[in-house]
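Of the protein chains in this complex, all but one are displayed in their positions.
Each chain gets a letter, A, B and C, in the order it is written, and its residues are counted from 1.
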Amino acid sequence: MAVKTLIQGIHDGMREALRQDLRVVVLGEDVGKNGGVFRATEGLWQEFGEERVMDTPLAEAGIVGAAIGMAVNGLRPIAEIQFMGFIYPAFEQIVTHAARLRTRTQGQHPASLVIRAPYGGGIRAPELHSDSTESLFVHIPGLKVVVPSTPADAKGLLLAAVKDPDPVIYLEPMQIYRSVKGEVPDGWHEVPLGKARVLREGEDVTLITWGAMVPLAEKCAQAWAGRGISCEVIDVRSLYPLDEETIIASVKKTGRVVIVHEAPKTAGLGAELTALINEQAFLWLEAPITRVTGFDVPVPMFALENAFRPDQERVDRAISYVTSF
Amino acid sequence: MAVKTLIQGIHDGMREALRQDLRVVVLGEDVGKNGGVFRATEGLWQEFGEERVMDTPLAEAGIVGAAIGMAVNGLRPIAEIQFMGFIYPAFEQIVTHAARLRTRTQGQHPASLVIRAPYGGGIRAPELHSDSTESLFVHIPGLKVVVPSTPADAKGLLLAAVKDPDPVIYLEPMQIYRSVKGEVPDGWHEVPLGKARVLREGEDVTLITWGAMVPLAEKCAQAWAGRGISCEVIDVRSLYPLDEETIIASVKKTGRVVIVHEAPKTAGLGAELTALINEQAFLWLEAPITRVTGFDVPVPMFALENAFRPDQERVDRAISYVTSF
Amino acid sequence: MLQQTRHDMVQYLRPNGWLTDEGKKVWGGLSREQKLDLYRWMVKVRLFDRRAVILQRQGRIGTYAPLEGQEAAQVGSALALGREDWIFPSYREHGVSMIAGMPLAHILLYWMGRVEGNTAPEGVRVLPPYVPIATQMPQAMGAAWASKLKRESSLAIAYFGDGATSEGDFHEACNFAGVFQLPVLFFCQNNQYAISVPFSRQSATSTVAEKGQAYGIPSVRVDGNDVLAVYHVTAEAAERARNGGGATLIEAVTYRQGSHTTADDATRYRDPEEVRIWVEERDPVDRCRRLLEREGLLSEEYIASWEECCKKEIQEAVDAAERAKAPPPTHLFNHVFETLPPSLLRQREELVRKEGGPDGSENPDPRHP
Partner (left out) sequence: MLQQTRHDMVQYLRPNGWLTDEGKKVWGGLSREQKLDLYRWMVKVRLFDRRAVILQRQGRIGTYAPLEGQEAAQVGSALALGREDWIFPSYREHGVSMIAGMPLAHILLYWMGRVEGNTAPEGVRVLPPYVPIATQMPQAMGAAWASKLKRESSLAIAYFGDGATSEGDFHEACNFAGVFQLPVLFFCQNNQYAISVPFSRQSATSTVAEKGQAYGIPSVRVDGNDVLAVYHVTAEAAERARNGGGATLIEAVTYRQGSHTTADDATRYRDPEEVRIWVEERDPVDRCRRLLEREGLLSEEYIASWEECCKKEIQEAVDAAERAKAPPPTHLFNHVFETLPPSLLRQREELVRKEGGPDGSENPDPRHP
């Protein structure tokens, strides 16, 4: 196993999928000759040719609509949306069609496709490039939503998503595209959808997070370990379906929960996690479930993105709060 | 004050706005000569002419985009989207632009507009006409979201929305368009955004709901009153901003909460309400906050819509659960 | 041969039932059965449609979208397709669907609010009706793209209305189809109205066909009430698509004789004289009947017996649809995902407990309603 970056894990996943499954095609803006604006598809056009890796016109509804039609007609498309902030023109194709086609056709056309999009802030990108609107997709029945935070998961979730017969929104935390490194298994490697990753076990507080917030949570957990408070850190990884078992078991152990996400607070996924825990572990709770999230303001331009995004201080404050409640 | 239906309240609100504020225009598909597919704009084209009430081509992004541009250039548009299920083509214009233009222009262009859309099920409408995706909009910072459930609120919230300098998504529960009747004040009548309506006071359980679920909650509350359990029923009415004060005060009184909404459960607005209450009234809770919602399945065609939507039996079960916890 | 782009309207069969010179040639190339089929299908479609309107009035089905007046556009085009072609219809294409092999009972079930109505029999490549306007177009384009990538000869066809041409999805689909030379037919039934909005307020061009120029795809304008011309231009476009010639935009000029749906009242926005002209002078079924009668292919008895035969078939479909066992409430969960995640299993349980009945396993086979 070689040590790779997260984006290499994504790249490897696509390459493996293209190699092993002839139904797989990759399509999107600049994914061909240019290898993607983040180089996620680097070299794939050269290796697999322009009938497997396809530059499209600049039209997201067209891209996702085409991918749905391809899936209906037997292909397994991986569609790239260049940034999550540009997924909204395709929103109707995703929520009305990709999500519902299996139900609407009573299983005949499951819309087996993957939609990849880089998301979140932290790279001082230009305006409107840093949205984290994962909860919108989690709310839509019929979609699965995953977010890797390690290179191995990046590959494993991508291949699981490709194999999965249902439509999967695959979100890539671009802040850690290159900063997170780790071993990535060779060949076909799957990480099952619907399973969270407990990256650190603990007894006192459950820290629940995903994507680019995982390293932050880990750092906080480490710091608190020094102060005698042990945090269990859960990388949710599969935002839908949620691994309720792992989450609830942890909460029942610790009784105290801090949820960290980058998206704005109101109606973000932290709300659903709170509701879930409230429903399934009410009697175990020893403090209010506490959310540390982006503020309820439009994702700012990068000069203020650090003020907007959760940071160690805010997470620390939440941990203090729940442990001293 | 005359007794009117909910849709008449909406109609009256638009008429009043068109009369009193020359900046107001109404635009959308079939809103002119035809008076809207539900007749919400009946007679307005005839009364105010085709420069105030405008039939547009069939293009939702065009409609909302045009409305934003009109707002920038000094008008106060009320845009109609024919059904909430068809709002998604305009999603980008709404979430990227209407919601953020005030911030992006540092207050220079607040995108003062209202987007109306009938929503929800219960009228045996054709496929894909019955979505309730209000939580998607609540999650987007910069938008306000309201839902009237009485004729007076219909008018009052509409006029408040028109006057409000920020973009307002105004959702109309079409199931009760004509079934709910009540007195509607004449002239300019506003119901402030951000205030819930307590339609029934009670001591034992707080029932929180909005839109077409209000009559259901009321019915359940009545039934339980006979059994010696008194429910406080809150019509949230303003989904963003939420009237936290009213909600939290009620929960602190009752300690038990049932939330009823038609949208699917996962990441629906019930999750946010749960999280909010958990944060602000944790120590007052005597039972898990319980959600009665649409199931996490694509909104079904009408033969199964009753199975999908909350009904008295499911609400009753929830009330039993929280009162006997 | 079809010219690259023809914006003068192709017409082979005049409203008075006489063939044009070009029409005679095309007509001469059809077999007797083909000729009769054009008519027979139109009659069946119309009788079905009328029956459906009545069923709606009787409260036996929900809101329904009638097609009367558009039979030639639907029958002519659908008969020009092959079994392997992918059809992406809107909500008004009952005629197309039945020709492609959707059982009439399924079509009725759909309008009864029953999702099982969307299930296509084995080998029938008809997608469910697309209600959100124009959204089927990018998908048809994608299906065609897959055919091309797989080097299969199947094409895809998207049916849509004049109003749909205003949506962004129309544009994006046409543009991709032009760029990638995809085997897709964009078949527009320009019935002059999008609910109440006339085409003149939908578009500043006077035709849909001329919009094809923006995408470098050939387009053709055809009399949509002339079943022969529709059949022929669709067949030509299909052949070109199969031969690598790419997409075609077809504008079939027609008219919806009734209301937009049974919930609409077209008298609010249409001039009765306009309606009268289309109904009395340009009806697609009458026109074809006159031709066949003149050619001696159709007698009054034949017509009567065919109508009888259709009515019987329709009655059987009504019976089948009304008899079709309603799936239990738990059917809601049957096709959300291939495998239900735990949270959905729990929600399903909640419904089972509430229903107090069986666990939904006795879900009737939706293919045989």
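By definition in this document, contacts are C-beta pairs under 8 Å (C-beta built on N, C-alpha and C of every residue); 3 or more make two chains touch, one makes a residue touch a chain.
All of these numbers come straight from a predicted model, not from anything done at the bench.
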Left-out chain, listing which of the shown chains it touches: A, B, C
Which of C:Tyr215, C:Tyr231 or C:Tyr255 contacts the chain that the document leaves out: C:Tyr215
Among B:Gly65, B:Pro264 or B:Pro298, residue touching the chain not depicted: B:Gly65
Residue, one of C:His94, C:Lys148 or C:Arg201, that touches the chain absent here: C:Arg201
On chain A, residues whose C-beta touches the chain left out of the figure: 29-30, 32-35, 37, 55-62, 85-86, 88-89, 124-129, 265-266, 295-298, 300-305, 307-308, 313-314, 317
Residues of chain C in contact with the chain not shown: 166-172, 175, 178-179, 181, 201-205, 210-211, 213-217
Residues of chain B in contact with the chain not shown: 25, 51, 56-57, 59, 61-62, 64-75, 77, 89, 92-93, 96-97, 102-110, 141-142, 144, 164-166, 194, 240-242, 244-245
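Keep this in mind: only the chains that are shown with their structure count from here on.
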Distance from chain C to chain B - Cα centre to Cα centre, in angstrom: 36
Centre distance in Å when chain A and chain C are each reduced to the mean of their C-alpha atoms: 40
Chain A: positions in contact with at least two other chains: 61, 89, 92, 96, 103-104, 141-142, 240
In chain C, residues with contacts to at least two other chains: 115, 128, 132, 168-169, 336, 343-344
